[in-house]
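All protein chains but one are shown at their positions in the complex.
The block that comes next holds chain A.
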């Protein structure tokens, strides 16, 4: 005995609706709040009531917020570029070159991502100080590699293993050096996987809070998650929700745009296990 078709359809779309609401409602509410000003903030409403951009205007004219966005873009972009470069060269070695301790090395790389941030924080702080990177954006680029590299290396190694060895051998016969093979053969073939992992790394770096809070000390150096958390009102009793929400919306948009741009790449990256010659 099976349920009638309409029941199945309804059940399916109800479930979809629940998931969509769960995922999107918080952001929708942030957008709604960011467009309201003054006392209107505290009226609970679920449909747009007013359209007031003053929160955005005050955030962006505030001086350092623009600089902070640039900081975030810089940190996340540089982290992604360096991670991908290191990961693709590392995965070439890990996937294609036989050497003693290869399996152990892969496990070690994975285990790096096992430590909670808070556990490595104080040690990392000492390192950052020792390298003279305190209050420099490079301290974040450096420390974010701890969590971006293990997974970019692992994902790219898996993808590279799936590429037929004969393609590489054909390139060797054609006289290509290892670096040429990586640049002309592997990078184009692994491009979907690189976009996917790069985007995930970008999101992680963009959202990271704890390291950014610890290693940077001045407003002008801060990245946006910390900056938003530290937005304060005129007195300690006032939380400027309007500004916070406007800033949150502003920092979410780049991610949404990136995902939309690379959407098709991501899908093919997630499914492109079989690269057929």
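Convention: a residue touches a chain if its C-beta (ideal position, glycine included) is under 8 Å from a C-beta of that chain, and two chains touch if they have at least 3 such contacts; residues count from 1.
We adopt the following convention: contacts and distances are computed from a predicted model.
When the unshown chain is looked up in UniProt, the name that turns up among "Heme exporter protein D", "Succinate dehydrogenase/fumarate reductase iron-sulfur subunit", "ABC transporter ATP-binding protein" or "Cytochrome b" is "ABC transporter ATP-binding protein".
In the complete assembly, the contact with the undisplayed chain comes from A:173, out of A:5, A:44 or A:173. Touching the missing chain, out of A:8, A:102, A:161 or A:184, is residue A:184. Mapped onto chain A, the interface with the missing chain covers residues 164, 166-167, 169-176, 180, 184-185, 188-189, 275-277.
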